[in-house]
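So that we are looking at the same thing, I have put the structure below in structure tokens.
As you look at this complex, bear in mind that one protein chain is not there, while each of the others sits in place.
The block that comes next holds chain A.
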Amino acid sequence: MSAPASKWTLGALGIVLLLCFSALLASVWWQADTTAETRWYILVNLQLPLAITATVVGAALCVSGAALQVVLRNPLADPGIIGIASGASLMAALVLILMPEWMVSTLHYSMPLACFAGALLSTAVIYRLSTRLRGLNTAVILAGIAITTLTSAVMGWLYLFADAQSMRNLTFWVMGSLHQADGWILLWSAPLIAGSCLLIISKGKTLNYLYNGELTARSAGIDPTHESKVVLIACALAVGAAVAIAGSIAFLGLLVPHYVRLLMGFDNRVVLPASALCGGVMLLLVALFSDLLPYASLPVSMVTASLGGPLLLYALLKGQFK
């Protein structure tokens, strides 16, 4: 895609994102039998956090997925598949279950911190494995599956010891939800996600050099080790913050960048911002869809996995993943 066409497409995606964001806020006015005062209350306290959560979480997961695929040189890398999100979820679950009662008031601060720690830890493990098993392209995915299996096992054990309320909270981390975030936790997480995403997007040109591995990048004047570490830490922060506010959301970080590349080419200067915008749009649509349903809100992972599973199978069958 040519440079002017890319700019127009990114501009159009930005407008679509704004429209979806506005539609989600405006959906308050579709609800019958509510007073104007109630509508304003819902708008400020429920819909606005929901819209911000959907936008930043979608952007964080998709931009991280797009960057991880290049840095780990594996088109199947995704924060969920390679275990970053599950590392963050596990730490969140441990905090929920093991935190003494007198510390519950610190949950707003301790939860994002725990998620970052979990995400950073699993990212470090994945990075070490990917550098040690250089050339084994499937090793990263297998390592991610191992981490995810291990965290699932620990979560399973936690379920055994959890009380009823903790079990409900744990389910939120496993299934993902856009409705849990409140203003306080968003105040911490949204700027962090925005900063991390902007940092990753600013590395678009550098990531282009990594397409043919470290040697070509070094030859072109890039320090791939340093740049990979910067991008991985930014991804871990973005994913950690996303998990802190919305739990674990499957498939989004794999599929959105894949289809963005299919439609817009491989230039990371375009792929990264387009993935961020499309990710935001996708989760806003999920939130909007969920709002329109007359009964309880849908777990996000259920929707993304229902869409993502068949699309992934289709992409595999068409040979779009090597």
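FYI, a contact is a pair of C-beta atoms (placed from the backbone, for glycine too) under 8 Å apart; a residue touches a chain by one contact, two chains touch by 3 or more; residues count from 1.
What we mean here is this: contacts and distances are computed from a predicted model.
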Request  = Write down which listed name, "FixH family protein", "Aldehyde dehydrogenase", "ATP-binding cassette domain-containing protein" or "8-amino-7-oxononanoate synthase", is the UniProt protein name of the chain that is not shown.
outcome  = "ATP-binding cassette domain-containing protein"
Message = For a quick check of understanding: of A:4, A:100, A:156 or A:221, which residue touches the chain that isn't displayed?
response = A:221
Query = Tell me, which residues in chain A touch the chain that this view leaves out?
reply = 70, 73-75, 135, 137, 208-209, 211-213, 215-216, 218-223, 261, 265-268, 320, 322
